[in-house]
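What you see is part of a larger complex, with each chain still in position.
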Amino acid sequence: MAETSNAATASMAPELQTSGWFNTPRPITLASLRGKVVVLHTFQIFCPGCVQVGIPQAQRIYQEFDPDRVAVIGLHTVFEHHAVMGPDALEVFIHEYRLRFPIGIDKYDGEPKGIPLTMHAYRMQGTPSLVLIDRTGHIRLHKFGHVSDLTIGFSIGTLLSEEIDESSGMAEAIPTGSGGSACDTDGCSV
Amino acid sequence: MAETSNAATASMAPELQTSGWFNTPRPITLASLRGKVVVLHTFQIFCPGCVQVGIPQAQRIYQEFDPDRVAVIGLHTVFEHHAVMGPDALEVFIHEYRLRFPIGIDKYDGEPKGIPLTMHAYRMQGTPSLVLIDRTGHIRLHKFGHVSDLTIGFSIGTLLSEEIDESSGMAEAIPTGSGGSACDTDGCSV
Amino acid sequence: MAETSNAATASMAPELQTSGWFNTPRPITLASLRGKVVVLHTFQIFCPGCVQVGIPQAQRIYQEFDPDRVAVIGLHTVFEHHAVMGPDALEVFIHEYRLRFPIGIDKYDGEPKGIPLTMHAYRMQGTPSLVLIDRTGHIRLHKFGHVSDLTIGFSIGTLLSEEIDESSGMAEAIPTGSGGSACDTDGCSV
């Protein structure tokens, strides 16, 4: 099975770059989700594999797990046919499919065209892609295509069981940037 | 099971009123399909029941039956969220779902708004709707929602087996309009 | 699709040879079903393809069609592991799976061993096998493995639509045996 990668060598998950959200009163950042396991599900509304397999799976995860411990986040990563997959179409899709979990719109550098920014930062291969982020913000599973419910359930169980080292992991979530430092989404270095 | 209605009392199927087509070199009229059984499948691209059940069923029918005897026709009958279900979005949907059968766009009287003309003429209740039209152009099954493969197969088998009375049924397909007559899509009356 | 064979060249369906029945007050013969289309579904209780696909399909057919026009008949054609697929095991299977249509036990020439008599007479390749018999008792579709609901529905619709030639077909169903003649299940010859 696809297993989660080692905590010690995992990369920090790049922050989401979004241009809009549904099903949430305010934009969601990964930084604000530290302490929870994050299930990031990316899709496109005209991607058959997303609509038939990925989205129903995201809904099952959202329904089965406690939102205080597991955050299910959808991300509309449109990398083709941009003209017909804008925010209005996404809104109708979310409404008609009765999706309840927060769904963001991946942002473009300028006009919608090519691969959006978050998708690019994660080097995703396409849609659907699934990213599991641990409670300290590190990417522990990243897969294009179908991932079984057993694997996802197992990974969530594993990540929720990890002890968080307050002196390291959580510190990353509260970066204390200082003047002159080089900062990226992982934190700041002197 | 939902059975086909009696041939003697069936209504003529109103002619399709369309503003565009995919998967066909030229517009398709029901009149041109006389002699074949027509499976008319109406849908909307953001209707979950259509995408998950109706469209795959239409594909199965298209794959199983001889196109010289059974014509599978899709019709995009958009009656809500018109702004995001235009021809461009439909084209992407057809491409991504790899649909091969002819699909028309139900026409509006003016701007896309409310119920389109063909949907209105058939008094359809919503999407998906299935209409089976016999070889003389009469509506023999008309159902909103799910219809089983067994029922559709049975109905096609029944309608293909009917003898066509050349003196009545086929005459409707070859209207011999005369001067001064009032003609509609069903034929012409004096 | 698998289509029904031509009525003119079809073979008469060999009569069922059974050693017991469930879900019927008395043994069923094909001869007694003349005038109906017969759906003969053969299976074994430890055949995964039968239990997962064939049996549920037979149930759907039984539920959708009028029993006065379409007779669904199950036949337990055990050709392996005879010791554990006897009548007692079949009875439990029928009870637990809540099957309601008549199910016969294919008979052996002597002890249960090898291929039973009806299965042999039909030259079936294995289980599940589906046989469609028209209203005059002729085999019109005979297939080993999976047959789609569309195909079965279509075939039933086609066979139910056929006119029965009273001077030939039905005569077979009402054999008027005369002294000294050789009769078989097809009729009687002088």
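For clarity, chains are labelled A, B and C in written order, and residue numbers in each chain start from 1.
We adopt the following convention: contacts are C-beta pairs under 8 Å (C-beta built on N, C-alpha and C of every residue); 3 or more make two chains touch, one makes a residue touch a chain.
A quick note: this is a predicted structure, and the numbers were derived from the prediction, not measured.
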With 3 chains in place and all of them the same protein, how many does the whole complex in this file have? 4
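The rule is simple: only the chains that are shown with their structure count from here on.
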Which number of steps is the smallest that gets you from subunit A over to subunit C via touching chains? 2
Is the contact between subunit A and subunit B built from the same residue numbers on each copy (over half shared) or from different ones (under half shared)? same
Counting C-beta pairs in contact, which two chains come out on top? B-C
Using just the Cα atoms, superpose subunit B onto subunit C and tell me the rotation angle to the nearest 5°. 180
If you average the CA atoms of subunit B and of subunit C, how far apart do the two points sit, in angstrom? 37
Where the CA atoms of subunit A average out and where those of subunit B average out, how many Å apart are those spots? 42
Which residues belonging to subunit C are in contact with no fewer than two other chains? none
Sites on subunit B touched by subunit C in the complex: 1, 60-61, 64-65, 148-162
Interface with subunit A, subunit B side, in the complex: residues 45-48, 51-52, 81, 83-86, 88-89, 92-93, 96-97
